[in-house]
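For this view, one protein chain was removed and the others were kept in their places.
Let's turn to chain A:
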Amino acid sequence: MSKPELWVIAERRLDHVEPTTQQLITKAKGLAGDHFSVVTILLEATTDHLEDELSVYGPDEIRIARDDRFPTATDAELADAIKQLVDQYQPNSILFGATITGRSIAPRLQAKLQTGLTADCLDLRFDDETLVATKPSYGDNIMCEIICPDHRPQMATVRPNTFVAAPAAGAATVTDSPVTFHPVDRLHVTAATPVVNTATTVGDASRVVALGRGAASAATIDSATKLAEKLGGRIGVSRPLTDQPRFTHDDQIGQSGNTIHPELIVNFGISGAVQYLVGMQDSQTIVAVNADENAPIFDVADYGYVGDAQAFMTALLAQFN
């Protein structure tokens, strides 16, 4: 008997594969062992070869449906195409990246399939053939383990950068599996333009200067910008500072923003909510500066200074020169 299939739905990001797809393939391979077959589902145009960016991560199979309308297809059209493949192959589980696209298509597919979908997962494991998905709730202050015991496929969206992609040996079988494209005429993507600068989030930086409520003045932000330049990194913020016009969700560190693991993070004026600490605790070197000596941030830091963020930053900048 053939193995049950664990699917990773490949997502396109402009002309490439969204990195979360590769992260999910690596995680799926780890989960699958000898028990599951890891199948990547790829919807692409007839002349595309995104499979070349997937095969090095070693899924057992890359199953491709081709149509020149896929690159600009809308959520309902993509969900419809995947539904046809699900009906044909009956996978055990389906994983999506919890990107904007993944979080938009997956629930439509869920509704078509009348099955369970767990959103924005931070961990996955199998108990036999039951997927146990760990999902944060209440702004990541609480974790829930969620299963879908009686319905198949089991579905999850997984937060980007939760897992690390690793190239793997073994040649993936590449197969074509045609579907019928059912156009939704009432909705069209009329333009798609790359957005400059938001492509790199704080999650991509190897050095991060992190600012919180205790380091939110304009002068401190200016000093932090200089410090980030000297370190060759960028600024990130804790959730309260995303209310400031200078910062967006892309700048937010923490499980509810970007889970990060840079070489170095220097935290200023951040006391350390649990979701923040867990979201950056895999950083190699953690430095914390905070006026409150009892701030939880010091529990997870390698180096700590109790004092004023601006004063410390000024001193640090002076000694860099």
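Here is the rule we use: a residue touches a chain if its C-beta (ideal position, glycine included) is under 8 Å from a C-beta of that chain, and two chains touch if they have at least 3 such contacts; residues count from 1.
Operating definition for what follows: contacts and distances are computed from a predicted model.
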Complex member absent from the view - protein name from UniProt, among "Rhamnose ABC transporter substrate-binding protein", "GntR family transcriptional regulator", "Electron transfer flavoprotein small subunit" or "Carbon-monoxide dehydrogenase medium subunit": "Electron transfer flavoprotein small subunit"
Contact partner of the left-out chain, one of A:T99, A:T162 or A:T220: A:T99
Hidden-chain contact residue, picked from the options A:L31, A:A45, A:A165 or A:V300: A:V300
Residue ranges of chain A at the interface with the undisplayed chain: 13-14, 18, 74-76, 79, 99-101, 103-108, 110-112, 114-120, 132, 136-151, 160, 184-195, 198-199, 207, 231, 248, 255-256, 263-264, 272, 274-275, 277-278, 281, 285-287, 296, 298-308, 311-312, 314-316, 318-320
